[in-house]
Every structure is written in C-alpha cells, then in structure tokens.
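Please see the structure below; I have some questions.
In this view, the complex is presented without one of its protein chains, the others remaining in place.
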Amino acid sequence: MHVPDGFFNAVTSLSAGVVAAAGVAVCLRGARRELDDRTAPMAGLVAAFIFAVQMLNFPVAAGTSGHLLGGALAAILVGPSTGVLCMAVVLLVQGVFFADGGLTALGVNITIMGIVTVLVGWGVFRLVTGLARGRVVVAAFLAALVSVPASALVFTLLFWIGGTAPIEVGAVAAAMGGVHVLIGIGEAVITALTVSAVLAVRPDLVYGARGLTKPLVLRGAEGATTTTTTTAGEERPVAPRGTLKPFLLGGVGLTLVLAGAVSFFASPEPDGLEAVAQNHGFIDQESDHLFGHWALADYGDVGGIPVGVAGIIGVGLVLLIGGVVAHAARSRDKTKV
Amino acid sequence: MGSTVVNSLEVRQLAYAYPDGTQALFGVDLSIARGERVALLGPNGAGKTTLVMHLNGILTAGHGTVTVAGTPVAKDTLKEVRQRVGLVFQDPDDQLFMPTVRDDVAFGPANAGVRGDELDRVVKDALERVGMLEFADRPPHHLSFGQRRRVAVATVLAMAPEILVLDEPSSNLDPAARRELAEILRSLDVTVLMVTHDLPYALELCERALILSGGVIAADGPTRELLADTDLLARHRLELPYGFAIPAG
C-alpha cells in the first residue's frame, strides 16, 4: 500500500505532506509530555517492533495472506502520540532507506498509514472502552477492524481529489474497501490477541489499559532485618464494569456503517483489481533477508480474490464477526483485565 | 560505619521494594575501599541487579543510603554520581545504542560537556585500554559479543569513573574472550565491583567477595576463603563448577 511517486498529483502530495508534518509536530509534543526523556529510546524501539511485526504474515482467506499495518496496535500499546511517531518513523525509514514509497508521496503515506490508522484506531478504542470499561481486548479488535478500511477510504478520498489514474472513484473505493475489510479482519484478530498476550504478562505496558488494571497487592516480605517498604502503589479501585448494551450497539453500529459504506460503493462488475496485490506465500514466513531481497518479502497488500467477490465476502464477514464478537462479549467475560 | 577514609562505595541499610510490592533488598550493608576489586556473588533472584541499580541512582533507595566517594546518592547529586559510577550492563546491546563504536564511547563524555579534540582523545584512550581502537568506526552490531562487551567497558571508562560496576561480565563469552576481558580488567587502575555467579572468574579477579542472598549480605571475606566453604556456598545456592578446585596458595 506504500504509494510511489507519481500516483498522486504534485498538489495533493504536497498538501498531504503539510498535513503529515503538522500531525507529526503535534505528536512530538504529545509524546514528550507522556514519555519525557524516554521518548527517543522508547519510540525508537517500538518503531523497530512495528517494523518487525509488519513482516509477520497471516492468512486472510484461502491462499492469501496479509500482514499487520500496526497503527491500531501501536496506538493501544503506546498511546496515540507515540503511536503516530512510531508509524511515521517506520514509513520514513521505509521510504528513504528502502525506496518503499516515494519521497514525494511520504506525506500521503504518513497521513494514510500513520495518522489515520492510529487516530481512528485510538478513537474507536476509546469509544468502546469508554462505553464498557475493561473490555480492552474487544475494543482492540474493533479498533483495528475499523482502522484499516478507514485508511483505505482516506486513500480513496485522496485519489478522488488528486489521483492521476482515470478510474471511477466508486471502483477504487470498492476495490480498496473490499480488500481492506478483509485485511482489517486479520489485523483485528492479531491486534486483539497481541494486546491480550501483553495484558496477560505486563498489563502495565498497555497504554490503553491504564487506569483499568487491578490494584496492586502489597505483601510484607520476611527479611533478616527490619524492613521498610515505601512502595508507591496507587490503590485504585477496580472500575465497575459498565453495562454492555451501549458498547454492543456501538460496535455493531460501527460495523454496519462500515459494511454499508463498502457495499454502497461495491461495483457489481468484478473489475479485476485483484492482482493489485501480491499473493505472497504463507503465514509466518517472514523474510530472512531483511535488507537484501527486500522487495520479494513484499509487505504490501493482499490479494488473489477478485475484488468484487472480496467486497461481498468482506461485508458478510464483518457482519458475521461483529455478531460473534458481540455475542461472545455478552455471554462471558472474555477479557483478562 | 564511621571510617574516616573515604571509601569508593558505602551502602548502609539499603532496602527496596518494587512498585509491584516484591521486596528485593532487606537492608544491605557494604563498603568498598578505593582500588579494591570486589566480587558480589549470589544466586539468581538474590537482588544483585536491584542493588546495582541503586549504585547510580536508577532506583532510589526505599530505606538506607548509598554513598559514592563521599557523595550521597540523591536527586540533586545524580549527575555527579553517574559520572563516578560506571555501570556495565549485562547485555552490551542495551549499552551500545549509538550508530558507531566511536559515537557510543563519546556519548558519556559529550554529555559531561567534553568536546572537540579533548573528546577525541578521551575516546581514543578508552578504546585503547580495551584494545578496540581499530573498531572505532564500526557499527556495534557488526562486532562479536566479546568485542561488544569490551566496547561497553570502554564507554564507561571514557567517563573516568571512581568505581566500575560490572553486571555478569563473563556471561556469554567464549573462553578466549573471557580471558581477554580478565586481562583488561586487571590492567585497569580503578575500583571494581563485579556482580557474578561465575565463581572461578571471581576468584581469578577479586581478592574479596561478598555473598548477597535473600536481599542481605550473607558473607564478606577473602574470595578464596568463601569459595572454600562448601556449606556456605550450598546454603546460598552457589556451586563451583564440576572438577574445579581452589588452587593452593
């Protein structure tokens, strides 16, 4: 999905550059506030993590695989400001060092894949956790699910404004939307499970779960000499679980809006954009040649399914999965937090 | 307590509990005179790393005091203390964070305000002392593990510390790298506190040893004597390697 030079006209590229620069500037200040002098090493390491995790392929549907974009994941794990910075640096490094994504398209790429995925992901996450405290994993799922097609829709919008190819905007929306709904599902599953895995071991590291963790338990230890503990554990009462209904309605509503938007644009004619993306092998085969045969380990889009069909499958799957998640969330306490 | 000579390191009644409530140190007392090489021995989980983190104020004492060359470790003395205590981390990848060996060694002195030719001289000198001068312009990840550890020592030496604190210096080293590091450490004219459970290495390099167990200093004496006391070692989950005997002398 890295946009190369020449895909958007100069004015659009430049405007997106201004948006990206402004967004990054705001986030630099935000991250400084959160992390203080830890910003550089922490964001750098998280960016390296995102970069690595983008190499992890996962199966989307029969024979096709996708990979994590990581925007929603970054937002939930380290917060929106640091998340945007990490994504921006990853894209910067990919563009300047790996020639992946044009230099003039850097603004477009940072806007679409950095700012939009992180902000939409974080917004959905906050909305869901606000409606139902403690539902961190479910919120992570929905955040990632929405963030990817949202990014595709912004791409379509930019294409409509300043794309250089004479393709019907509806067709682009259908193609991008369809494929990215599918990717979004993969992204959602892996984001939710990753967040849940981190929560199980180091809940304190999940930015999005701050204030939702259980209070610390202080135990006196037996020592040979008199001991004094000055632990500054904040005694925070466990947040009462909010009622689930608004969350369920919200989640299902979002899914419906998303699905509706996609089906609205879905072209009845399978337009063969399927080969836009590459079918690049199977899950779990990250490249062994990080800097060598970089491109062969393509981490672009996924494909292999005619897009018209993909769109329809995508809409169905979103509804189905939304329903299953909603049901599961209602019937039992899924999260560990 | 109460000694009038200024020791390199004085730790008094140091206790600490992590924010999660786990208490790691239960009143540690130790003092190290200038020029001594001391081994801090102890099983995993004894609190060794926690103790080390107090020595340059990364962790702040829950109770008790740490004094470095007469300067108590406190918020307002942190800068001075960090200049005086040279901490060598267990994983050199954590310590070597700059793009090249030269930049990394320069990082500490540059933070202290050293610039220009003086900085070059300090960097060159520190790298020479660990025999890594010819690698100055290499990125750290192009070096072998043993070389990286030597550079890590150099990064700290460049700050001309009062005391060098090494966390498991022999871990992950092959025998040759281990010997080379020992030679380097012996050649340095600084106070050394070496945290390890590599008992032969402690015996080779340090005349005095402390055993940290259960968050307190359980023994303090000549390394040779402590290591000869099989019961003492067994009580604190320490063991000499198979076939190793304390050499006579």
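Each chain carries a letter (A and B) given by its place in the written order, and its residues are counted from 1.
The criterion applied here is as follows: a contact is a pair of C-beta atoms (placed from the backbone, for glycine too) under 8 Å apart; a residue touches a chain by one contact, two chains touch by 3 or more.
Operating definition for what follows: contacts and distances are computed from a predicted model.
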Q. One chain of this complex is not shown here; going by its UniProt record, which of these names is it: "Heme exporter protein B", "Response regulator receiver domain-containing protein", "Cobalt ECF transporter T component CbiQ" or "Putative tricarboxylic transport membrane protein"?
A. "Cobalt ECF transporter T component CbiQ"
Q. Which one, A:I112, A:A173, A:I190 or A:A209, makes contact with the chain that was left out?
A. A:I190
Q: Go through chain A and note every residue touching the omitted chain.
A: 4-7, 9-10, 13, 24-25, 28, 31-32, 36-49, 51-53, 55-56, 58-59, 68, 77, 85-86, 88-90, 92-93, 95-100, 102-104, 164-168, 171, 186, 189-190, 192-198, 200-202, 205, 271-273, 275-278, 282-284, 286, 288-296, 298, 300-301
Q. At which residues does chain B meet the chain that is not included here?
A. 53, 56, 58, 79, 82-83, 85-87, 89, 91, 93-95, 97-100, 102-103, 106-108, 110-112, 119, 139-145, 155-156, 159
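Convention: only the chains that are shown with their structure count from here on.
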Q. Distance-wise, how many Å sit between the C-alpha centres of chain A and chain B, to the nearest whole number?
A. 42
